[in-house]
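All protein chains but one are shown in place.
Letters are used for the chains, namely A, B and C, taken in the order the chains are written, and counting of residues starts over at 1 for each.
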Amino acid sequence: MDERIHEERRKIDEVNAEILRLISKRGEITAQIGLLQTALGLPHYDPERENQMLIALVEANRGPLSDEAIKQLFKEIFRASLDMEECQDQHKMLYSRKVKPEDTRVYAGPAVFGKAPLLIAGPCSIESEEQMMEVAGFLSGHGVQVLRGGAYKPRTSPYAFQGLGKAALLLGRLAADRYHMAFVTEVMDTRDVGLVAEYADILQVGARSMQNFALLREVGQAGRPVLLKRGMSATVEEWFYAAEYVLAAGNAQVILAERGIRTYEKWTRNTLDLSAVALAKQETHLPVVVDVTHAAGRIDLLAPLARAALAAGADAVHVEVHPNPRVALSDNQQQMDFVQFEAFMARLTDLFPMNEVPAVQKD
Amino acid sequence: MDERIHEERRKIDEVNAEILRLISKRGEITAQIGLLQTALGLPHYDPERENQMLIALVEANRGPLSDEAIKQLFKEIFRASLDMEECQDQHKMLYSRKVKPEDTRVYAGPAVFGKAPLLIAGPCSIESEEQMMEVAGFLSGHGVQVLRGGAYKPRTSPYAFQGLGKAALLLGRLAADRYHMAFVTEVMDTRDVGLVAEYADILQVGARSMQNFALLREVGQAGRPVLLKRGMSATVEEWFYAAEYVLAAGNAQVILAERGIRTYEKWTRNTLDLSAVALAKQETHLPVVVDVTHAAGRIDLLAPLARAALAAGADAVHVEVHPNPRVALSDNQQQMDFVQFEAFMARLTDLFPMNEVPAVQKD
Amino acid sequence: MDERIHEERRKIDEVNAEILRLISKRGEITAQIGLLQTALGLPHYDPERENQMLIALVEANRGPLSDEAIKQLFKEIFRASLDMEECQDQHKMLYSRKVKPEDTRVYAGPAVFGKAPLLIAGPCSIESEEQMMEVAGFLSGHGVQVLRGGAYKPRTSPYAFQGLGKAALLLGRLAADRYHMAFVTEVMDTRDVGLVAEYADILQVGARSMQNFALLREVGQAGRPVLLKRGMSATVEEWFYAAEYVLAAGNAQVILAERGIRTYEKWTRNTLDLSAVALAKQETHLPVVVDVTHAAGRIDLLAPLARAALAAGADAVHVEVHPNPRVALSDNQQQMDFVQFEAFMARLTDLFPMNEVPAVQKD
Partner (left out) sequence: MDERIHEERRKIDEVNAEILRLISKRGEITAQIGLLQTALGLPHYDPERENQMLIALVEANRGPLSDEAIKQLFKEIFRASLDMEECQDQHKMLYSRKVKPEDTRVYAGPAVFGKAPLLIAGPCSIESEEQMMEVAGFLSGHGVQVLRGGAYKPRTSPYAFQGLGKAALLLGRLAADRYHMAFVTEVMDTRDVGLVAEYADILQVGARSMQNFALLREVGQAGRPVLLKRGMSATVEEWFYAAEYVLAAGNAQVILAERGIRTYEKWTRNTLDLSAVALAKQETHLPVVVDVTHAAGRIDLLAPLARAALAAGADAVHVEVHPNPRVALSDNQQQMDFVQFEAFMARLTDLFPMNEVPAVQKD
């Protein structure tokens, strides 16, 4: 390395040190302003002021860096100051492990999310008392603690079966009570939240509703745990922010649910994104469910995907099970029958402790 | 070609004719059953019955086609029968040109969608009376007939500016009235539909709400035209079905809006999908808007995309314009200022007749 | 259920049986034609003939099914006949478990893919002898049997470092030999296949080359195992067909490698698709590698994703490791240093048997 380069680099080191000193000084003044703003109820971010500073700096710039580069750099400096204040906000992001390092446990009836791995299972739609009693009896006999079933179904077509509504809520509640299970069901309308919360142990916010912000606020005040599905093309960041809506409304009992994202692949209904699960476990303290049924859309992949989900750190797996899928009113291709469910469970024995000690059917 | 092959092909022709005769006979019986089912209030589709037929057929199959092939073929035959009945339903899909061949016009204040190309413009968020009066005056002076502005803002973070709500509705109404424009604004909560309908000429259902089915039904009964944005990863089919929810609720005044879909590309905010526009114009009778601002997320591409949208058949283009974008409370990177808007319009002169005859400012 | 419906359904059953009989008869004639065609060297599929049959059928159709439905149905019937013949072809798809039910093992130096889980590790690019000896020594000391390192680098920009070429091949070979490892490296140009095959134990076909069909044919004849990465937006089907190119060229030693697909998500470089791994294990007999480094593009997610990959059935995990990633010539953000690699391994102990019994063999 040429000596002249070393010489110039020593000069750079000195300039670096001076810049550091000035940026730190600037940070102290900014912190001072931040306190004043907070005291006066003013926002930290003042784009007009930033704009004026940039104009003044560009006017003063004599090179060799371009005006564009100077603007870019000072925007970074502004952002660093803002981040310094928002860092405190960040430390207020309720979903973040920085705020709450230990895992959150969510309690729903007999089920505890965030302890040992759980299984959520049940039919796509609640269709009849016979159906629900049969499936709940079967599942609880295999150690499943959380019963799912749709009362309000999000359907692409307005003419498709939309769920039995309140009657279904009642049937779900009855079956869950009979077999000492927790009952989870989807709510889609802000006006239904109160009613659903009367019957369900867990309120599910579906993929299509992940950014229904009014609904998120409403379930945040309903006094029930919330299972929040990731939107079908939501980023991980958007998913966490959706959870923040619920948490910020005062409800700390939030479960995140990954269910696959929409991609070009045609052999599966969606593409299961286990990186999202790993990120959720790492960045948040919330329990995470993986809905392998909606991710795969085909029964033959459920077992390997459930294995992978648990290995990636998921707290629970969600599958659809129906006494007779061929006559189901919705999604009849992807629900397992009882024989298929038992084969599925057999392939999870080593990962699913629950499986080893089948709960005694109490009723 | 070998003579023996010709000989075998003649046999095939005979068998084809016989199969055709039987399938037609089958169709007549099915139609008869369909009439009986309708009379008895029974659904056409009976999966249990189909299942029994398949079991019987597979049992009777002696090859050479595999059981799987036989099942596949008969499922097709069943579907053809069902389609025959649903074809009548299809002829009942309200969005379809098969039901209503002529273009629908949507009337909102002084604006008529579906006649000459229109422009929808205005700020992302409604922030103050000065802002709205300034922008409405400017836009109406350039021939814009529809004023947009957000009162309720869908925001990824619960801590971001959520819009001024009712106060903003009032400001939007005032500015639109003053300059004889139609006012369009987004509604997100079923419980706000009535209020928004009091102030706005057009109710916007945003991309995040495209499958908020309760909201679709509610705006379907609000007595106002509805501008329905395509969801950020909705298929064209899902978009049309979302429109069907509004139409089926009794509201024939629906405008479809393409705003780009979410893809891997990073140089644009979304990927504008003009095939969707072409499909919407071909398969439906509804007017179509293209929101180039949210599609591109950058000002330099707005003009070529607007040109392309109109060439593909769009009835209107939607852009965001703000008197001073640098201080805007939301989306301040993608809103045009007045100078940029005039440059944008200058590049559309040949395609946008409105542009040639600037409306006289009436106030 | 109304008695008249039952009556009509009995008629349907009779018609079904007759259709079945005719379709079977048709199948026999088609099989006969298939034999004649094969004998005469003619293709099975004759679109012109199909077209003539469809025209004749539509002409003969008197309803109640629409001409469109009849065409659709007969196309299905034609396809069923064709499938019957292609089924034999399908039973000739070399990648398929239908052809070869038992798992394929791929042998490369001391490594056996398809037996116990393996680890492939090494730097992104081969940069120097010191680098390669250091990394190979370290990795082999931790039980890694397959050493990776790029000699020809696919780079987005023509001005970026393109790899050291032949010199790198030599260094990779030397390091692998010294530590008794297998050496895998990418080949991109048909004209380089011979040279690379002289030095490498396994020829890697990269994601960008998955549909470089000339290259696939060439590596199919090079006498070395091939590690075939899935293209960044390839469907699972396209991936299997790419493998078929290699297999059909006479090379049975193919390893499939999933490395994430390109989606809208920004927190990871790609989206790891473990459904593809599950499908590959189910539908093919080939060993499957999961490249977690390129999938995640960030070091903190490598361990949970590797765990998930193995749980889903993967035969090997691929990671990038560099003695000093900060000064690496390529991809310096995503390569692990030695400390990070040891932490990574510590999180896989239970799933990775290799980990428990570190190979001694330090030279």
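Note that in this section contacts are C-beta pairs under 8 Å (C-beta built on N, C-alpha and C of every residue); 3 or more make two chains touch, one makes a residue touch a chain.
Bear in mind that the values here come from a model prediction, so they are computed numbers and not experimental data.
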Exercise. In the complete assembly, which of B:E8, B:E76, B:E186 or B:D273 touches the absent chain?
Worked result: B:D273
Problem set entry | Residue, one of B:V289, B:A309 or B:M336, that touches the chain absent here | B:A309
Exercise. Of the residues in chain C, which ones touch the absent chain?
Worked result: 47-48, 51, 89, 154-159, 162, 188-192, 208-209, 211-214, 216-217, 232-233, 237-238, 241, 244-245, 248, 262, 326-327, 332
Problem set entry | Hidden partner chain, residues of chain B it touches | 233, 235-237, 261, 263-268, 271-279, 281-282, 295-296, 300-301, 304-305, 307-313, 351
Problem set entry | For chain A, the residues touching the chain missing from this view | 1-2, 4-5, 8-9, 11-13, 15-20, 22-33, 36-37, 40, 42, 49, 53, 56-57, 60-66, 69-70, 72-74, 76-77, 80-81, 83-84, 87, 262-264
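Here is the rule we use: only the chains that are shown with their structure count from here on.
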For this session: Name the most central chain, where centre means the mean of Cα atoms.
Result: A
Seminar exercise, completed: Note, CA centroid farthest from chain C's centroid sits on chain B
Exercise. Between chain A and chain C, what's the gap in Å when you average each chain's C-alpha atoms?
Worked result: 31
Problem set entry | Centroid distance [mean C-alpha coordinates] between chain C and chain B, Å | 38
Exercise. In whole angstrom, how far does the Cα centroid of chain A sit from the Cα centroid of chain B?
Worked result: 28
For this session: Hunt down the residues of chain A that sit against at least two other chains at once, touch-wise.
Result: 233, 237
